[in-house]
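For this depiction, one protein chain was excluded, whereas all remaining protein chains were kept in their positions.
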Amino acid sequence: MGRVMSQLPRPTSKSRDTNLWASPGPWRRLEGSFAHVFLVLCTLTTVLTTVSILVILSVQTVQFFRVSGVSPFQFLFGSDVESPHFGILPLIWGTAMVAVGSSLIAVPVGLLSAIYLSEYAPRRVRSVLKPSLELLAGIPTIVYGFLALQLVTPGLRLLLNPIGLDVEQFNALSACIVVGVMIIPMVSSLSEDVLSAVPQGLREAAYGLGATKFEVSTRIVLPAALSGVFASFILAVSRAVGETMAVVLAAGRVPSLSLNPLVSIETMTAYIVAVVGGEEAPGSPTSLSLFAVAMVLFIVTLSMNIVSRVVLARYREAYV
Amino acid sequence: MLTLRQTTQGLGTFLKVLSLVVPAALAGCGGESKPVEMVTVDGSSTVFRISQKAQIDFNQVAPNIQVSVGNHGTGGGFDRYLRNEVDVIDASRDAKAEETQKAKESGLDWTRFLVGYDGITVVVHPKNDFVKSLSVEQLKKLYQPESEITTWKDLDPSWPDKKIIVYSPDSASGTFEFFMEAIVGKGVKTQRKGVQVSPDDNQLVAGVAGDEGAIGYFGYGYFAVNKERLRAVPVQNGPDAQPVMPTPETIMSKEYAPLARPLYIFVKNSALKRSAVAQFVKHYLGNIEKFATSANFDAPNETDRKANEEALNKALESAGNPSA
Partner (left out) sequence: MSKQTQGNYVPHSRSRRLLGPLFAIACVLATLTGVVVLAILLGSVLTTGLGHRPGRPWYHLPQNLWDLGQLMVSLVSKTPGESAQTTGFRVGVISSLWLLGLITLFAVPVGLGAAIYLEEYARPGRINTIIQTNIANLAGVPSIVYGILGLTLFVRGFGFKSFALGYSIWAGALTLSLLVLPVIIIAAQEAIRAVPITLRQAALALGATKWQTVRDHVLPAALPGIMTGIILSLSRAIGETAPVLMVTQASSLLNPPRGPSDQYVPLPLEIYNYAKYPDPADQTLAAGGILLLLVLLISMNAVAIVIRNRSGRLHRNI
């Protein structure tokens, strides 16, 4: 505040009776304009990124359909992934499974952690726990893959084999668990920030009216922060959909359309990685198929985002 | 409390100092002379292991030549070579016709050298004592895409009626491609139903070592360091042949057939004009036994090495860089 006050001109005897407002000088205005331009350019970067991605993907996708002779309908709904059929329905199913499964883990755990950190935890505890959870986000994804193989799958076998459920070496459930853990910090840390930013006055008012801590947390604070919390969900699910290495190592690469989470699946991203790192000759239908798959992924996440935006618009509340 | 300006100024100074101090401190300690010339190698992750040994050894001999070794797969290696980004391709298969064609057309023709043999080893769990050997016919029945085999008994009536758990490298792997071509037939790219796939050979090792009814295959190197956890199966190449166990000797003598695959490097002829490349390739091929065996592969035999030497001399002469 002091900074702003000091920039006001001192009143002279001439201007004593006129208002003290002096409009910003030419340098200030120039600074403002420069800032404005810079900010617009920054925003445009995101647009440029998407345009570049779309250009690269579409050119190669068109080429793929031309070279392989497969129709878009066969491509999307066929179930034989290998060439020459290129039906990617199992891949779409695999991606959906991982996305849903990992969200089922990350969303509740992340949200509850966020509420704990922001509403219940003493400051000391919070200052240790929050960074620890953020550390989970930085662990390289290959480590998560190895974790799945060394700990999660054997653990699942220990738990489920006695009941008669057969757990394959590479299975979707391990992938869901591991990816779920990986995205917990996105939900918990970002949600916690938004929850903390809700004005204390709201809480106090609620307590004043006789609410318990639980009621305040879930019925006052959470709805106030809902847009931020949803944003963190979307970021987390997006990451889960785009995750590659951990899924490949945990779930293997056998495409399947079954509902059984204990078998191996292949996601769209795993397929892309395999083709990229593989022995394919450049220009062949298989090597071009990765662009088509990436394109599908792009469109799927886009639709998901548009839908969630519409839903969000209805529930958003702004607190002054 | 820090204002935004103070924070960004502080961060900026911090980063500037960091970017000056850290590289200087860390890099300056070594006291290496500035690397002048570069040799670029890229390709198969299998042959990578040999090339990396060569890279490290060569650095002792010529520390002013920087060799970079990449790992983008044989296909990726050829792709980058054809864009003129690479001098030497590591290849776990021979060049395809279209690739050779494209290379010639772009003036990027190459010389091929043999740098080792990789014996693809079929393994089962150590507790599996009934599989004495497997014929190529049986392997084909097991691994072909249309395979209906689910138990050991299906392969041989004298074997127990236990479920087979089949492991395989994924279809993007050169090992897979080679195995399929040798056992099932050319151009077969699909996996059979119900096979456990992994892009990482170490996971295949863990898989077979962990399942009593399992069977899998990978390069000999992966078996050699895991001998206590796995059992290699002798392969019978044809109904009249004897089953042969993969060992460094049988692989080198080509007795272990048809699963001994040759490993190559393809060197750009025009790159041999540069003394750095010429020196590196000479050193590589001159010490190839050491490099190949330390990477758990079989070295090229006497005939192969002679062939390499002749090809190298010819390439060097036509590049105008006489062999010293």
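Some points to look at:
When the chains are written out, they are named A and B in that same order, and each has its own residue count from 1.
Operating definition for what follows: a residue touches a chain if its C-beta (ideal position, glycine included) is under 8 Å from a C-beta of that chain, and two chains touch if they have at least 3 such contacts.
As the structure is a computational prediction, the values presented were derived from the model and not from experiment.
Among B:47, B:69, B:215 or B:278, only B:69 touches the chain that is left out of the view. The residue touching the chain not shown here, chosen from B:40, B:191 or B:250, is B:40.
Here the missing chain is touched by one residue of A:76, A:234 or A:262, and it is A:234. On the side of chain A, touch with the chain left out of the figure occurs at residues 1, 3-5, 7-8, 21-22, 24, 28-29, 31-32, 35-36, 38-43, 45-47, 49-50, 52-53, 56-57, 108-113, 115-122, 127, 129, 131-143, 146-147, 150-151, 181, 184-186, 188-190, 193-194, 196-200, 203-204, 207-208, 210-215, 217-218, 227-228, 231-232, 234-235, 237-239, 241-245, 268-269, 272-273, 276-277, 294, 297-298, 301-302, 304-306, 308-309, 320. Taking the complete complex into account, residues 1-5, 7, 11, 15, 18-19, 22-23, 26-27, 29, 32, 34-35, 38, 40, 42, 45, 48-49, 52-53, 55-57, 59, 66-72, 80, 83, 85-86, 200-202, 205, 219, 221-222, 224-226, 294, 296 of chain B touch the chain not shown.
The rule is simple: only the chains that are shown with their structure count from here on.
For this pair, chain A with chain B, the centres built from the Cα atoms lie 36 Å apart.
On the side of chain B, the complex with chain A involves touching residues 72-76, 78-79, 82, 93, 96, 98-99, 170-174, 177, 189-191, 195-200, 203, 206-207, 210-211.
Every residue of chain A that touches chain B in the complex is listed here, in rising order: 82-83, 149, 168-170, 248-249, 252-254, 264, 274-282, 286-287.
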